[in-house]
Structure formats: C-alpha cells, structure tokens
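The structure appears right after this line, and notes come after that.
Here the complex is missing a single protein chain, while all its other protein chains stay put.
Now for subunit A:
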Amino acid sequence: MGRLCDRAAFEQYAAQAEQRWETLWSGDRWVISVGISECSIAKGALETYRHLELLLSDGHIPAVLRRVGCAGWCFAEPFVEIKVPGQPPIVYGWVTTDRVPDLLDALRRGELRPEWALGVRAGESWQGIPALRDHPFLRSQRRLLLEQAGIIDPESIDDYIATGGYRAFLKALFEMTPEEVVNEVKTSNLRGRGGAGFPTGIKWESGRRTPAWPKYVVVNSHEGEPNVFKDRRLLETNPHLVLEGLLIGCYALETPHGYNYIGGEHALALRRFQKAVEQAYELGLLGDNILGSGFSCHVRVRTGGGAYICGEGSALMYAIMGQRGQPRTKPPRSVEEGLWKRPTVLNNTETFASIPAIIRNGGSWYAALGTKESTGTKLVTMQGPVRYLGVAEIELGMPMRQLIFEVFGGLRDGYRFKGVQTGGVSAGPLREEELDVPVDFDALTPLGAMLGSGGFVVFDDTVCAVDFARYLVAFSRYESCGKCTPCRLGTPALVEILDRIRHGFGRPEDLDVIQYASKHIIDLSLCGLGQVAPMPLLGMLERFREEFIEHITERRCRAGVCPMTAAAPIAS
C-alpha cells in the first residue's frame, strides 16, 4: 500500500474499502466481532477472543473473527457480535469463555440464545430478539461520536474509510478555505468538551488572528479526573475520528504541527492512536503535501506520567515541552503564547472528534442538536451502583433524571439514591429533588453543579457526605502541583478539618472555617483546577449540611463510614 497522491486516488481506495466492507457483511461467512478495550480486557475479552479463535480453527464454521472497540456498554462486557449468513448481526453480552462453546453450538443448531442477547443490530426486532437501538440503555441516546463504536476495528484505517471516514477532511481540504472551516465550526456553536465550555470556533478564530508562526494544534487526551473515562474509550474505539478532527483543526489554523497528549496510564488508547497515526502516514493522509493539495501536517504523540494537573492547558504545554507540568499565570492566553511560546489551539479529544460530523453535515445541522446554547451531543459516564454502567452519548439538554434512571437504568436493587456528584472534582452534587435540571453547560451552574467533562457519580446512602467530600478534596490535595500557596496549603487545611470532623473532633465553628478557607482558595489560586478544588466540599456542605452538623454535635455518622474515635467532648 503506497501513499495516495491525489483525491482521485483516495476515492478509488475508498471505493475498494467500501466494497470489501460490503462483501464482509453480505458474504457467506460468519462475522464474529469481539469488543476489545481496556474495560472488556479486564473482564476477560481476550480470553473470549482466544477461545473463539481456537474453536474456529478447525474450520467447521467458515468465519471471520474481528476485533472491534468498546461500544459503551461496560455492564455487558465482554460482548461478542455474531452475524450468521442470512441473519442480521446479533450482539451478545456477558460472553465469558465458559459461554463461548455453548453459544457457538447453539447458533450452529439455529438456536439464537435470546436470553444472552443485548439486541439485534438492525432496524427492527428479529425472531423475538429486540432491536439493539430499543435497548433501554441506547433508546434515548443520540450517537454521533460512538456511531461506529463496536462496529469498526479501531486498528484498521480501511474500516474507518469504508464507513465514511476522512471524507470530512477531504471536503475541508479540497472544497473549503480555512476561514470557511472556522465559520462552519462557529455556526455549529460547538463548545469545548473538556469542562469550561468555551466556544471552539471563537478559539480557532483567535488562533488564526494571532500573527506569530509556527502555530500548534493540540489535542488534550489527558484524563486525570477520578470519575471520567470517556476520552480513552473514544480513542480506544475510534482513534481515526479524533485524528481526522485534529487534521481539520490543523488545516483551519494552516499549520503543519499537530499534537496529541495522552496520559501514559491509558496504554491501550495510546497504542491505538499511535497506530492510527502510522496508518495515516502510510496512506498519505499525514505528511508532506497531503493528496497533492499542498497542505502538510505532522502529528506527534506525547505522553505524561500520571498528574491530574497536566489536564490544565498551560500545564499540559509545559508537560509536552518536557518540563514539570505546572500552570502559569494568564494572560497571555495559550492561543497567543502556548507551546514553545507560539499560538496554540488546545481542545479536548471529544471536541476534535465532533468536528468531522460538523464539516460533513454543516454547522447549522449540528446547531439543531441539543439546546440553543449547548449544541450537539456529549459523552457522559455514570459511575456508582447504576444498572447500565458505561459511556453514553446524549443530546445536551436531557434531564438529569432521565439520564440516571432511563439511560443508565437507575440504581441496582438494594441501593437507595442519595445524590449525584457532578463535574468531576470541580463542582458539587445534586439531590433527588433537583434532578429535573437539564444536563447542559449552563443550567447546572446556578445549582453549584457542573457538566464538566461529563463524569457523574451516583452515590447511595452507604456513602457519607462528609467522607465523600473529604475524598474529593483529598484528591485535589494529592494532585496539587504545589506552585501556588493557596492551593498547596489550603487543600491540606480543608482535609485536616474534614478529618477532624470525621473522627468526631469537629467544632461548630469548623463549618465557618471551611467557608472562609475555601473562599481564599477559590479567589487566590493560580489555575482553574485550584480555583474549583473546594467546590465539591462547598456543594456537599450545602446539600447535606445536616450530616455535617450531626457529625459535629452528635458524633454520629449515619452511613457508619467515619471512624469517630473521639472519646470525650472537647472544651470550647
């Protein structure tokens, strides 16, 4: 496979890929796809794959065995999709190795094992197995980024091209000027998916306006928060989508320098993205003079070694430059002075992944999704004792109640809902009665909650609000880079106070000290992460104040979690 030298060569290559894809699905061989991603590997997907390989090796079943990415349904891993010729593909969940022989035998006999099926990947139900899209987990989702998740092989550029990949990049490259690309993104009103929600188009425009050269476009794939795992799933399941978005970003900024910064602990996401980059180079979609257009682009992958702070823009750039990832004072903003003191446009993985669809279908099409101010779809993860744990993609504006109790299936039996922590470690929780708030960038803020990067944690009444607040603040304390004093000394002070309360040595005035110290941290910290570090605590304190008071006055933890070692009351 050589480098493609012009657009016609690409079209020809794509037509061949499409044809191979077509033949695969309409052929007379079985197509068996196993979802391989970090979460399914943990639950034994590799063993399932090897077992299938072994059973198929005798040749009784003519079959193609494929690896696909994660499809978001972590709760049903490991999953296997089987297409028997003449039937629509059926997705089976919970296929651990002990079920493999059973399942294959049953299918050979023509039995479908509906009790293990998640659904059939077709427009409607088939032979009593409901359609996959009618599954309660998927029914209310709107999948753009995850459209091909679990269907294409993430390590195959051909699969991506066969399902429409890189067409958006070609459209931008050959039919649009960079200004038109930026305008399209502006029309879409796409807002940054990393947490702050800054409009992407405006960021790109100011990047274009800054005259210094060279410029850099950077993908922020560093996911250090303790409750988010969407970006790595996206990279594991469709790395080319992110790469295509990055390419379009580089074209819009007219720069050949693209970067992706991926946390070193996300090994599989890193490997798959690197592979995607290599494949794109081989095919000539990266490199000098791409498809004869005169536009060149080089993408470098950089990694860090486990520091939450590196998700902050300026810290991430220092980390790429091989320095300690610590933030700096702003201004100048990074679109003026970023990587190597040059204009740098930094966006989240998910933001870049949204770009191809915007270019393909137009900005106004995208703007019609979601709400007026928060357009489009968002990847969200829900953790805690929910029934359908995983990654979902919803249109922004869906009520929180629907998200928790419909998409994620509500709480498992035996758990009682107490609250949902929002915005990673940067915002407060919501209680049951506040759940009708829509999930978007703006509606959550007045409640002290936040969409953030879309990581939510449901907790039940076995979790103590004081202890949970302590956990969230202790995370910030541990991850504080130590550059500025309010965060370095303030967060340990908060943890200390909370520990005192947890052990039953709390004093009534502690609650005021918390407010006071938090205000200092919020007002005086250098970077965004420090400025929000006390937010989860303040949110917990506001929502579950009675629990804090109970701890202090009655030395009682109703969840029975806190140690409560205090023996005698403290003289005031």
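Here is the rule we use: contacts are C-beta pairs under 8 Å (C-beta built on N, C-alpha and C of every residue); 3 or more make two chains touch, one makes a residue touch a chain; residues count from 1.
Everything below uses one rule, namely that contacts and distances are computed from a predicted model.
Participant: Missing chain's UniProt protein name, "DRTGG domain-containing protein", "Response regulator", "4-hydroxybutyrate CoA-transferase" or "NAD(P)H-dependent oxidoreductase subunit E"?
Facilitator: "NAD(P)H-dependent oxidoreductase subunit E"
Participant: Please pick, from A:463, A:493 or A:521, the residue that touches the omitted chain in the full complex.
Facilitator: Counting the whole complex, the residue in contact with the absent chain is A:463.
Participant: Just to verify: which one of A:29, A:43, A:360 or A:401 makes contact with the chain not shown?
Facilitator: A:43
Participant: Using the touch definition up top, pick the residue from A:119, A:178 or A:384 that touches the left-out chain.
Facilitator: The one listed residue touching the chain not shown is A:384.
Participant: Which of these, A:27, A:85, A:101 or A:306, touches the one chain of the complex that we don't see?
Facilitator: Of all options in A:27, A:85, A:101 or A:306, contact with the hidden chain holds for A:306.
Participant: In the full complex, which bits of subunit A touch the chain not displayed? Write them out.
Facilitator: 38-39, 41-43, 74-75, 77, 223-229, 232-233, 264-267, 300, 302-308, 319-325, 340, 381, 383-385, 389-390, 421, 455, 457-460, 463, 467-468, 471-472, 475, 478-479, 481, 561
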